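Only one protein chain is missing; all other protein chains are in place.
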Amino acid sequence: MRVALPKPLEIHDLTVAYQQKPVLYGIDLEVEPGSLVGIIGPNGAGKSTLIKAIMGIMKSVDGYVKVFGDSSRKALTRVGYVPQRESVDWDFPVTAMDVVLMGRFGHIGWFKRISKRDRSFASECLEQMNMLPYANRQIGNLSGGQQQRVFLARALAQQSDLYLMDEPFEGVDAITEKAIVDLLKNLRNQGKTLMVVHHDLSTAKDYFDHLALLNLRLVAYGKTEDVFTHDLLQKTYGGKLTVLSEVGSRKLNEKQPTQEAL
Amino acid sequence: MLDFAEALLDPWSTREQVIWNLQIVFMGMMVSLSCGLVGCFVVVRRMALLGDAVSHGVLPGIVTAYLITDSLSIGPVWIGACLAGLGCGASIEWLRTKTPLREDAAMGLTFTSFFALGIVLLSLEAGATHLDPACFLYGEIGLTPLSPKLELWGLPSGNQALWNMGVVCLTTMISVIVFYRFLLVTSFDCSLARSLGMPVIWIQYGLMLLLALVVVASFESVGVILVLAMMILPPVSSAFLFHRLPSILMCCLPLSIFYSVAGLQLAYSMNFPISASMALAGIVIFLPCCLLGPNGGVLTNSKKLKTRKSSRDLSAN
Partner (left out) sequence: MFLPIWKKLKYMLLILVLSKEASVLKAAQISSESDKDWINQAIRFWTFTDPSIQIIALGAILIGINCGLMGGYVVSRRLSMFGDTLSHAVLPGIAVGFMFSQSKNEAVLMIGATLSGFLGVGIISLLKRHTKMKEDSAMGLVLSGFYALGICLITYLQQSPNGGTSGLESYLFGSLVGLSDRDLVPLCFCLSLIIICFILLNKELLLSGFDPSFARSVGLPVDILQFCIWILMAFCIVSSLQVIGVVLVSALLIIPAATAGLLTYRMSQILVYSGILGALSGIVGCFLSFMGERLPAGPVIVLCSTLLFLAVLFFSPARGILPSWFRTRRRGQRIRFENTLKACYQVLESRSFSSQSFPQTALAQRRGKSDAEIEKEIGVLIREGYATRQEFPTEQKSELPSETMVSLTPSGWEIASRMIRNHRLWELYLTKEASYAPDHVHDDAEKIEHIIGEKTVRQIERILDNPQRDPHGKPIPSQDDIDRGWLSPPLVADK
């Protein structure tokens, strides 16, 4: 009997709140390995929140997330996260090389020295993103596109199996955009799974082979050609489900006893 | 000019003076080094105000430990301070999450209440103790040489205060070196820390415990409020000089020597408290770093802008 490999991502009934209002309500999602998934939806739909909830940065009120069949913190060692540019402290005293090397810490071991091999691997990752000439520059002294490429180089250095990326195309030039798309497709072809928060509908169809339509709840998930339809997009972008949001809000405010007292 | 040189060298004229002053300088150097090393991470994690809160909040713990054990030996005082510091941190967190209070109000409310409690406890027992509340505010590093002398194998080897501070200083240096990667990653990018499997919360608590240790060891010398100066001044000054964290950490050593020596000289010539003079010396060094430092100094930036602008004008023409 063949034992099924655990799926890279399994989300069940996930509810995440922010300031007593639900941002995600009852999300159910299963992702197959080797998918390049675009997460799309209107502003405030919870796209970034979904990624953050998977990483454990935001706490979920209900439901669970399993990464490769494991819901504990250990599972996150197989996940590479590329954050939104605005959430990084660009004044932090690190260079581009420092950032990429940080991605190798998991492989180096916490207390071992950084070997020449690690350094050369980090250089290769920077090279792949055309950032090697800037290796010793402090990250605040880089342009927007260059900053994005440093973080992608770090993601490469991590050699993760599941990548979560939060708006990697935001505010980058055309050359960087093409570089990122090529990188994503390369990683996908290597069998990695990628979940990418994306804001631009016009390019979503071309960049991703699967789409997750999100607006407080998961409107639809599937292959791009099946899901990128007028009806489903209308449901996703057609305005806030105020009733769902209000009722969800009330449920969060009531805290526990929506269940029986003993 | 000669008078100035004379005034400068006057405190160092006799042998007893030199030994006396060296002890104070050494103490001051260890205090600033420990505070500076911890302060680098406090500043880079944007925890400066939390550092302020914790250094005030440990007071009731210190006072209680003192009242129970009737001495300022570092062991029980550190335990008391850690408990109070952790209590302070936990209260801030609880108030922030479980009540409508926002973070800054939670911090302000908690640490001032803890501090007030400490002062009240101290005042209630003022007759029984010889601790003056003002001592907590700016310490008395000048009394270092009066600390009981220690002898190892029959040889005079410094005094108790210096040894205590030395152990703390060494602990701080070792902790920073051993846990450097953890501190670096959790300060820069918590999500990467999670990806690497680092225990983010434990590292935060570890840093707070180290902070409490440094505050406890330093408050007798520089008082609780100036501990903050010693924590913030080194990293913000060296940030204008270097652009990598290891260099900033290493810069704490020469800075601490400067603070100590210059502070002592200033204190002798102007009759200021030594701890406050050390802080003033720190500010004196901070100003040129801030203005002229190669890494983001105010005037260097505007010069860069001017040269960029003029080269743009040139190319436009």
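Which chain is which? They are A and B, in the order written, and residues in each are numbered from 1.
The working rule: a residue touches a chain if its C-beta (ideal position, glycine included) is under 8 Å from a C-beta of that chain, and two chains touch if they have at least 3 such contacts.
This structure is a prediction, so every number in the text was calculated from the model and none was measured.
The hidden chain makes contact, of the residues A:32, A:91 or A:200, with A:91.
From the set B:105, B:209 or B:292, the residue in touch with the chain omitted from the display is B:105, counting the whole complex.
Summary of contacts with the chain left out: across B:64, B:164, B:221 or B:277, the touching residue is B:277. Within the complete assembly, residues 13, 26, 28, 91, 140, 217-220, 235, 241, 243-244, 246-247, 250-251, 254-262 of subunit A touch the chain that is not shown.
Panel shows subunit B; residues 11, 14, 16-17, 20-21, 43, 46-49, 51-52, 56, 99-102, 104-105, 107-109, 112-113, 115-117, 119-120, 123-124, 126-127, 132-135, 137-138, 140, 142-143, 225-226, 228-229, 231-233, 235-236, 239-240, 268, 270-273, 275-277, 279-280, 282-283, 286, 290, 296-298, 301 of it touch the chain omitted from the view.
Everything that follows uses one rule, which is that only the chains that are shown with their structure count from here on.
Between subunit A and subunit B the centroid-to-centroid distance comes to 39 Å (mean Cα coordinates, whole Å). Within the complex formed with subunit A, the residues of subunit B that make contact are 44, 46, 178, 181-182, 184-185, 187-192, 194-198, 239, 242-245, 247-248, 295. Per the touch definition, subunit A reaches subunit B in the complex via residues 52, 55-57, 73-74, 76-77, 79-81, 83, 88-89, 92-95, 98-99, 102-103, 105-106, 110-111, 138, 154, 158, 160.
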